[in-house]
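Questions regarding the structure given below will be posed in turn.
Here the complex is missing a single protein chain, while all its other protein chains stay put.
For chain A:
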Amino acid sequence: MQIQVKCSCGAENCREWVVVELQGTVELNPSCFQTHLQNLQIGQLCRLSSSSQESYTFTVGYHELTGSRVTLKKPLLVLKKVKGFMDVDESDDNKGDLPSSKVELDVIGIIRHKILFKTRPKALISSKLIQEHVAVLWFAHVNTRKKEVGIALMENCVEGCLLLLFSWPFGFFLMLKSVEFVAIET
């Protein structure tokens, strides 16, 4: 049997898809009540300003990946299997072939670029970036004798807190100004 490769998008204007590629896999947090991946946000893709090389960050949860845009050496085609119906006279003496249904492959897109993140994720504890839709306030409690860092997380910070200054008995300062955030560690 023969499976024809069609291109319904028309030869010259095949639409371009893009791939965002990460090392490893992204898992749904088991403690999350969400059971469907659909419509869930994975992360925030940000193109950096650095001029020549196109570099990007991808923030997934409290982790940040750094990567770059790669032009593929060979393009990738996105093919979709389409089931059609065979004309009556075509199925006549093709006893050995698959009956009734005729499969076609349709080229529905072409991929020429991917944004590749091949580094290990970097934890965002001392980063400036903060998740925009969940205002998160981090309290760093450092036990200097045990060298342990305890992190408390408080969600839904009051909108009005533009400037907070905490004076810690051990001499730590934590400043939070709007969504910008500075942690000072020893």
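Here is the rule we go by: a contact is a pair of C-beta atoms (placed from the backbone, for glycine too) under 8 Å apart; a residue touches a chain by one contact, two chains touch by 3 or more; residues count from 1.
Note that contacts and distances are computed from a predicted model.
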Among "Sister chromatid cohesion protein DCC1", "Zinc finger SWIM domain-containing protein 7", "AP complex subunit sigma" or "Origin recognition complex subunit 3", the UniProt name of the subunit that does not appear here: "Sister chromatid cohesion protein DCC1"
List every residue of chain A that touches the chain not included in the displayed model. 1-7, 11-12, 14-26, 37-51, 56, 58, 74-82, 93-98, 105, 107-109, 111, 113-115, 132-133
